[in-house]
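With one protein chain withheld, the remaining protein chains of the complex are depicted in position.
So, chain A:
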Amino acid sequence: MTPALAIRSLSHDFIAADGGATPVLDRLDIAVAPGEILAIVGRSGAGKSTLFNIISGLLSPRSGRIEIAGVPAGTGNSRIAYMLQKDLLLPWRSVLDNALLGIELRGKVGAVDREDAIAMLERYGLAAQINAYPHEISGGQRQRVALTRTLLLRPTVLLLDEPFSALDYETRLMLEDDVMSLRDERGMSVVLVTHDIEEAIAMSDRVVVLAGRPARVSQDISIGLTTAGRRDAISAREAPEFRAYHARIWGALKSTAIAA
(Lines give C-alpha, C1' and ligand atoms only; values in the text may rest on other atoms or scores of the structure.)
Protein backbone atom coordinates (compact mmCIF):
# COMPACT_ATOMS: atom_id res chain seq x y z
CA MET A 1 0.00 0.00 0.00
CA THR A 2 1.26 3.51 -0.78
CA PRO A 3 2.12 5.26 2.45
CA ALA A 4 0.16 8.41 3.29
CA LEU A 5 3.43 10.11 4.11
CA ALA A 6 6.91 8.94 3.26
CA ILE A 7 10.18 10.49 4.35
CA ARG A 8 12.83 9.26 1.90
CA SER A 9 16.56 9.37 2.79
CA LEU A 10 16.16 12.82 4.24
CA SER A 11 19.26 14.71 5.39
CA HIS A 12 19.53 18.26 6.56
CA ASP A 13 22.19 20.64 7.91
CA PHE A 14 22.06 23.73 10.05
CA ILE A 15 23.99 26.50 8.38
CA ALA A 16 25.68 28.71 10.98
CA ALA A 17 26.22 32.44 10.48
CA ASP A 18 29.86 31.81 9.52
CA GLY A 19 28.74 29.42 6.78
CA GLY A 20 29.71 26.24 8.62
CA ALA A 21 27.23 23.35 8.28
CA THR A 22 26.19 21.15 11.20
CA PRO A 23 24.38 17.99 10.12
CA VAL A 24 21.05 17.64 11.96
CA LEU A 25 19.20 14.83 10.22
CA ASP A 26 20.94 11.88 8.61
CA ARG A 27 19.26 9.77 5.92
CA LEU A 28 15.91 9.38 7.63
CA ASP A 29 13.48 6.87 6.16
CA ILE A 30 10.06 6.86 7.77
CA ALA A 31 6.74 5.82 6.24
CA VAL A 32 3.31 6.47 7.71
CA ALA A 33 0.44 4.27 6.54
CA PRO A 34 -3.00 5.71 5.79
CA GLY A 35 -4.91 5.99 9.04
CA GLU A 36 -1.83 5.40 11.15
CA ILE A 37 -0.79 7.49 14.13
CA LEU A 38 2.99 7.71 14.32
CA ALA A 39 4.85 9.37 17.15
CA ILE A 40 8.36 10.71 16.66
CA VAL A 41 10.14 11.09 19.99
CA GLY A 42 13.58 12.42 20.74
CA ARG A 43 15.43 14.59 23.22
CA SER A 44 15.30 18.34 22.82
CA GLY A 45 17.68 19.38 20.09
CA ALA A 46 17.32 16.00 18.37
CA GLY A 47 16.06 17.70 15.22
CA LYS A 48 12.34 16.98 15.76
CA SER A 49 11.24 20.48 14.95
CA THR A 50 13.51 20.64 11.92
CA LEU A 51 11.94 17.45 10.65
CA PHE A 52 8.50 18.90 11.36
CA ASN A 53 9.31 22.06 9.40
CA ILE A 54 10.58 20.04 6.46
CA ILE A 55 7.48 17.85 6.35
CA SER A 56 5.19 20.88 6.56
CA GLY A 57 7.07 22.50 3.68
CA LEU A 58 8.53 25.42 5.63
CA LEU A 59 12.11 24.22 5.14
CA SER A 60 13.73 22.62 2.10
CA PRO A 61 15.92 19.66 3.02
CA ARG A 62 19.56 19.40 1.89
CA SER A 63 18.78 16.04 0.33
CA GLY A 64 16.01 13.49 0.24
CA ARG A 65 12.31 14.11 -0.24
CA ILE A 66 8.86 14.03 1.31
CA GLU A 67 6.10 12.16 -0.50
CA ILE A 68 2.41 12.44 0.25
CA ALA A 69 0.36 9.53 -1.06
CA GLY A 70 3.16 8.58 -3.42
CA VAL A 71 3.78 11.99 -4.99
CA PRO A 72 6.24 14.72 -3.93
CA ALA A 73 4.76 16.97 -1.23
CA GLY A 74 3.02 20.05 -2.60
CA THR A 75 2.21 18.53 -6.01
CA GLY A 76 -0.76 16.24 -5.40
CA ASN A 77 -4.24 16.79 -4.05
CA SER A 78 -3.34 15.52 -0.60
CA ARG A 79 -3.06 18.02 2.17
CA ILE A 80 -0.83 18.32 5.17
CA ALA A 81 -2.03 20.46 8.04
CA TYR A 82 -0.18 21.14 11.24
CA MET A 83 -0.72 22.22 14.77
CA LEU A 84 1.80 23.46 17.33
CA GLN A 85 1.99 23.82 21.08
CA LYS A 86 1.07 27.47 20.59
CA ASP A 87 -2.52 27.79 19.41
CA LEU A 88 -1.54 30.64 17.04
CA LEU A 89 -5.02 32.12 17.11
CA LEU A 90 -5.24 35.68 15.83
CA PRO A 91 -6.33 37.83 18.80
CA TRP A 92 -8.38 40.18 16.62
CA ARG A 93 -10.50 37.41 15.14
CA SER A 94 -13.45 35.71 16.76
CA VAL A 95 -13.37 31.97 17.46
CA LEU A 96 -15.36 31.28 14.29
CA ASP A 97 -13.18 33.52 12.10
CA ASN A 98 -10.06 31.91 13.52
CA ALA A 99 -11.42 28.47 12.73
CA LEU A 100 -12.10 29.59 9.15
CA LEU A 101 -8.65 31.15 8.64
CA GLY A 102 -7.15 28.19 6.78
CA ILE A 103 -10.00 28.05 4.28
CA GLU A 104 -9.96 31.82 3.88
CA LEU A 105 -6.24 31.81 3.04
CA ARG A 106 -6.67 29.08 0.45
CA GLY A 107 -9.73 30.48 -1.26
CA LYS A 108 -13.16 31.85 -0.51
CA VAL A 109 -15.19 30.99 2.59
CA GLY A 110 -18.59 29.71 1.52
CA ALA A 111 -21.78 29.21 3.50
CA VAL A 112 -21.04 25.46 3.68
CA ASP A 113 -17.60 26.12 5.21
CA ARG A 114 -19.21 28.36 7.79
CA GLU A 115 -21.78 25.69 8.68
CA ASP A 116 -19.03 23.05 8.90
CA ALA A 117 -17.00 25.26 11.19
CA ILE A 118 -19.94 25.98 13.46
CA ALA A 119 -20.85 22.29 13.61
CA MET A 120 -17.30 21.32 14.51
CA LEU A 121 -16.96 24.05 17.13
CA GLU A 122 -20.26 22.92 18.63
CA ARG A 123 -18.98 19.38 18.75
CA TYR A 124 -15.99 20.60 20.74
CA GLY A 125 -18.24 22.33 23.23
CA LEU A 126 -17.58 25.82 21.87
CA ALA A 127 -21.14 26.64 20.77
CA ALA A 128 -21.41 29.50 23.24
CA GLN A 129 -17.96 30.87 22.37
CA ILE A 130 -18.32 31.15 18.60
CA ASN A 131 -18.24 34.94 18.66
CA ALA A 132 -15.81 35.25 21.57
CA TYR A 133 -12.25 36.51 21.14
CA PRO A 134 -9.36 34.14 21.94
CA HIS A 135 -8.45 35.97 25.16
CA GLU A 136 -11.93 35.28 26.50
CA ILE A 137 -11.63 31.48 26.40
CA SER A 138 -9.42 28.96 28.20
CA GLY A 139 -6.18 27.40 26.94
CA GLY A 140 -7.87 24.08 26.23
CA GLN A 141 -10.67 25.80 24.32
CA ARG A 142 -8.15 27.80 22.32
CA GLN A 143 -6.32 24.62 21.37
CA ARG A 144 -9.63 23.13 20.23
CA VAL A 145 -10.22 26.14 18.01
CA ALA A 146 -6.74 25.56 16.56
CA LEU A 147 -7.63 21.91 16.01
CA THR A 148 -10.85 22.96 14.26
CA ARG A 149 -8.91 25.37 12.05
CA THR A 150 -6.58 22.50 11.14
CA LEU A 151 -9.28 19.90 10.56
CA LEU A 152 -11.53 22.13 8.44
CA LEU A 153 -8.83 21.92 5.78
CA ARG A 154 -9.63 18.19 5.57
CA PRO A 155 -5.99 17.14 5.76
CA THR A 156 -4.91 13.65 4.73
CA VAL A 157 -1.92 13.99 7.03
CA LEU A 158 -2.13 15.81 10.33
CA LEU A 159 1.14 16.97 11.87
CA LEU A 160 1.18 17.69 15.58
CA ASP A 161 4.21 19.27 17.28
CA GLU A 162 3.81 18.94 21.07
CA PRO A 163 0.29 20.23 20.58
CA PHE A 164 -1.02 19.66 24.08
CA SER A 165 2.05 20.00 26.26
CA ALA A 166 1.09 23.44 27.59
CA LEU A 167 -2.32 22.25 28.78
CA ASP A 168 -3.44 20.82 32.09
CA TYR A 169 -3.52 17.04 32.35
CA GLU A 170 -7.28 16.61 32.05
CA THR A 171 -7.66 18.84 28.99
CA ARG A 172 -4.71 17.12 27.44
CA LEU A 173 -6.28 13.67 27.81
CA MET A 174 -9.51 15.00 26.29
CA LEU A 175 -7.69 16.41 23.28
CA GLU A 176 -5.68 13.21 22.84
CA ASP A 177 -9.02 11.40 22.69
CA ASP A 178 -10.31 13.92 20.16
CA VAL A 179 -7.39 13.23 17.84
CA MET A 180 -7.71 9.45 18.20
CA SER A 181 -11.42 9.44 17.45
CA LEU A 182 -10.91 11.78 14.49
CA ARG A 183 -8.43 9.35 13.04
CA ASP A 184 -10.99 6.56 13.51
CA GLU A 185 -13.71 8.59 11.78
CA ARG A 186 -11.77 10.17 8.96
CA GLY A 187 -8.98 7.71 8.40
CA MET A 188 -6.37 10.46 8.21
CA SER A 189 -2.78 9.81 9.17
CA VAL A 190 -1.31 11.59 12.15
CA VAL A 191 2.33 12.37 12.87
CA LEU A 192 2.89 13.41 16.46
CA VAL A 193 6.24 14.98 17.33
CA THR A 194 6.77 14.97 21.07
CA HIS A 195 9.21 14.49 23.92
CA ASP A 196 6.42 13.12 26.11
CA ILE A 197 6.84 9.34 26.08
CA GLU A 198 3.48 8.69 27.74
CA GLU A 199 1.60 10.75 25.18
CA ALA A 200 3.48 9.00 22.38
CA ILE A 201 2.57 5.51 23.63
CA ALA A 202 -1.02 6.37 24.56
CA MET A 203 -1.88 7.92 21.21
CA SER A 204 0.08 6.11 18.55
CA ASP A 205 0.28 2.87 16.63
CA ARG A 206 4.02 3.25 16.23
CA VAL A 207 6.79 5.16 17.95
CA VAL A 208 9.98 6.17 16.17
CA VAL A 209 12.88 7.22 18.38
CA LEU A 210 15.26 9.78 16.87
CA ALA A 211 18.72 9.70 18.37
CA GLY A 212 22.27 10.82 17.82
CA ARG A 213 23.80 13.88 16.23
CA PRO A 214 22.92 14.04 13.38
CA ALA A 215 19.66 12.28 14.22
CA ARG A 216 18.93 8.83 12.87
CA VAL A 217 16.04 6.48 13.51
CA SER A 218 17.34 4.43 16.45
CA GLN A 219 14.17 2.49 17.23
CA ASP A 220 10.90 1.82 15.41
CA ILE A 221 8.45 0.28 17.87
CA SER A 222 4.94 -0.91 17.03
CA ILE A 223 2.60 -0.25 19.93
CA GLY A 224 0.03 -2.91 20.76
CA LEU A 225 -2.00 -2.23 23.88
CA THR A 226 -4.56 -4.50 25.52
CA THR A 227 -7.35 -2.22 26.67
CA ALA A 228 -10.65 -3.01 28.28
CA GLY A 229 -13.08 -1.70 25.67
CA ARG A 230 -12.20 1.11 23.28
CA ARG A 231 -8.66 2.46 23.37
CA ASP A 232 -8.61 6.01 24.61
CA ALA A 233 -6.19 8.27 26.44
CA ILE A 234 -7.00 6.71 29.84
CA SER A 235 -7.44 3.06 28.93
CA ALA A 236 -4.21 3.14 26.91
CA ARG A 237 -2.30 4.36 29.94
CA GLU A 238 -3.82 1.55 32.03
CA ALA A 239 -2.83 -1.18 29.56
CA PRO A 240 -0.48 -3.85 31.02
CA GLU A 241 2.06 -3.29 28.23
CA PHE A 242 2.29 0.46 28.84
CA ARG A 243 5.14 0.38 31.40
CA ALA A 244 7.27 -1.96 29.30
CA TYR A 245 6.99 0.32 26.24
CA HIS A 246 7.75 3.28 28.46
CA ALA A 247 10.90 1.58 29.82
CA ARG A 248 12.02 0.61 26.33
CA ILE A 249 11.63 4.08 24.82
CA TRP A 250 13.08 5.77 27.91
CA GLY A 251 16.04 3.39 27.65
CA ALA A 252 16.56 4.29 24.01
CA LEU A 253 16.46 8.03 24.80
CA LYS A 254 18.78 7.66 27.80
CA SER A 255 21.39 5.66 25.92
CA THR A 256 21.53 8.39 23.28
CA ALA A 257 22.06 10.94 26.02
CA ILE A 258 25.11 9.06 27.25
CA ALA A 259 26.36 8.59 23.70
CA ALA A 260 25.95 12.29 23.01
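Here is the rule we go by: contacts are C-beta pairs under 8 Å (C-beta built on N, C-alpha and C of every residue); 3 or more make two chains touch, one makes a residue touch a chain; residues count from 1.
What we mean here is this: contacts and distances are computed from a predicted model.
Within the choices "NitT/TauT family transport system permease protein", "Alpha-ketoacid dehydrogenase subunit beta", "Circularly permuted ATP-grasp type 2 domain-containing protein" or "Cytochrome C Planctomycete-type domain-containing protein", the name that UniProt assigns to the complex's undisplayed chain is "NitT/TauT family transport system permease protein". Contact with the omitted chain, checked across A:G20, A:P91, A:G224 or A:P240, is made by A:P91. Of the candidate positions A:M1, A:L105 or A:A228, contact with the hidden chain is made by A:L105.
Touching the missing chain, out of A:Y82, A:Y124, A:F164 or A:F242, is residue A:Y82. Remark: the residues of chain A touching the chain excluded from display are 53, 56-58, 80, 82, 84, 86, 88, 90-93, 101-102, 104-106, 133-135, 153.
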